[in-house]
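For reference, the structure is listed below as structure tokens.
One chain of protein is taken out of this complex; the other chains stay put.
Take a look at chain A:
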């Protein structure tokens, strides 16, 4: 297909519309037995006209194997420590650090040092946990905001909100980031603490993941039903901290020691 050389120049040139030649139609044009009429055509979704292009699109989807560095093959850098106060986790790959930082230090409550997966959940937590005005208002009006972004519903109690999350938004009943806040006091063992998935075989092993709760009571760990303890707390080298933010991590350790 030979294109006129001036075409490329036209493409690079200024925008503009051609001055149209005069239009003059004869009524006989396109009359029976002829049928031509200039008309635009539109094709709906499933039209077979799109078959070829769709197939090419899907071949592309199937072929493309997008690479994401994640394995030890990632480029290594000299070891460095997380600089957040009190956190002493060590890294030798930038992406690992990046994920660590975002998971544990980015959305951290300045009051209680809990970490949250998003700014949205952090804001909700601060409001519901650390804002005394909230508590006062909550006695009289619906203050508990639905956690799903875009949903503007508010509720009188966090339990009502949970109900809404489950029935309206099909959230799991044990959604990790919506544990009911219990009143401060001696910790009571209960569903609130068994936050991680049940271990295989039925033993309960609470993870360090307490930090992620929107509402969560104190970190007192209940005595294990089977007598198993988080004994590994002692065996961790001092250079490693489990990230809940430094102060909380150390506090937890102390409390664990108390229980021994």
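Here are a few things to note about the model shown:
Criterion: a contact is a pair of C-beta atoms (placed from the backbone, for glycine too) under 8 Å apart; a residue touches a chain by one contact, two chains touch by 3 or more; residues count from 1.
Convention: contacts and distances are computed from a predicted model.
The unshown chain of the complex is recorded in UniProt as "Transmembrane and coiled-coil domain-containing protein 6 isoform X2", chosen from "Complex I assembly factor ACAD9, mitochondrial", "Transmembrane and coiled-coil domain-containing protein 6 isoform X2", "Ribonuclease CAF1" or "CCZ1 homolog, vacuolar protein trafficking and biogenesis associated".
Where chain A meets the omitted chain, the residues involved are 1-4, 6-8, 10-13, 15-26, 28-30, 32-46, 48-71, 73-75, 77, 80, 83-84, 94-107, 115, 117-121, 148-151, 168-172, 175-177, 195-201, 205, 207-212, 232, 235-236, 240, 242-244.
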